[in-house]
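The structure appears below as structure tokens.
The other protein chains are all here in position, but one chain of the complex has been omitted.
Up next, chain A:
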Amino acid sequence: MSRKKAAKGKSSASSPCASPRRKAGGKRGKGGSRSEPQANGLAHPCRPPGLSSSGEFYDLAFKVMLVGDSGVGKTCLLVRFKDGAFLAGSFISTVGIDFRNKVLNLDGVKIKLQIWDTAGQERFRSVTHAYYRDAQALLLLYDVTNKKSFDNIQAWLTEIHEYAQQDVVLMLLGNKAEVTHERVVKREEGEKLAKEFGVPFMETSAKSGLNVELAFTAIAKELKHRATKEADEPKFQLQEYVDREMRGTACCSCRQRCSLPFGIVTP
């Protein structure tokens, strides 16, 4: 009998150790127990830090959701962010809804992102709708080599407006930016559309790593800012942040970023 699938657990967030169940249970302590955010709201800044079931400590937790047409690279983007890897031809189509966790360290604050990966096929939307209202951030993807996936962005936005929280953090990503020959959606077209809808935008490449870290870090920063800011503090400018990060010389989550001609644009 095969143990293949059990071993695969390494790619899922939950089992970094051989027997996560005992470890998670044993370590859970006073601090960890009532520390999680509400299922439907932002994490409260004053609560004590939490402990995920994989035994990782964190201060804040947020739910992020990846949406977009089938085959635009949602899972690849997530795996690149989570494991820093891109193995061509190793991805399977996502069925229904799946998730992976990653803890980020932002200015000394540990942020746990629970990232939900959804099936792109239209009929699954009625299943994933259920989760929209709980997501605090959405990354909406299209594939720069697939015109249809770009044309469908407007429909996705309509859907998001209907089902997501009013103040959901949203970002539009044009993925597979490393492909040159088969590109059919120009960066400017992505910029234009994003501007029209007032959504931050950038091009990404799960394959090369371009802007992948930045996309997730940016939304995490925004969410953290919202959760911890004082009443009179100014709003976090997501687009300005990514713009600045793009131009900054002290980069880089990915080396290609500086040498490639596409980046992030202010709407």
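Heads up, the rule we're going with is that contacts are C-beta pairs under 8 Å (C-beta built on N, C-alpha and C of every residue); 3 or more make two chains touch, one makes a residue touch a chain; residues count from 1.
Convention: contacts and distances are computed from a predicted model.
Entry comment: the absent subunit's protein name, as recorded by UniProt, is "Growth hormone regulated TBC protein 1b", drawn from "Exosome complex subunit Rrp46", "Growth hormone regulated TBC protein 1b", "Translation initiation factor eIF2B subunit alpha" or "Signal peptidase complex subunit 1". For chain A, the list of residues touching the undisplayed chain reads 1-10, 12-15, 19-21, 24-25, 28, 32-37, 39-40, 50, 52-54, 61, 63, 70-71, 89-99, 101, 112, 114, 116, 119, 121-124, 126-127, 130-131, 134.
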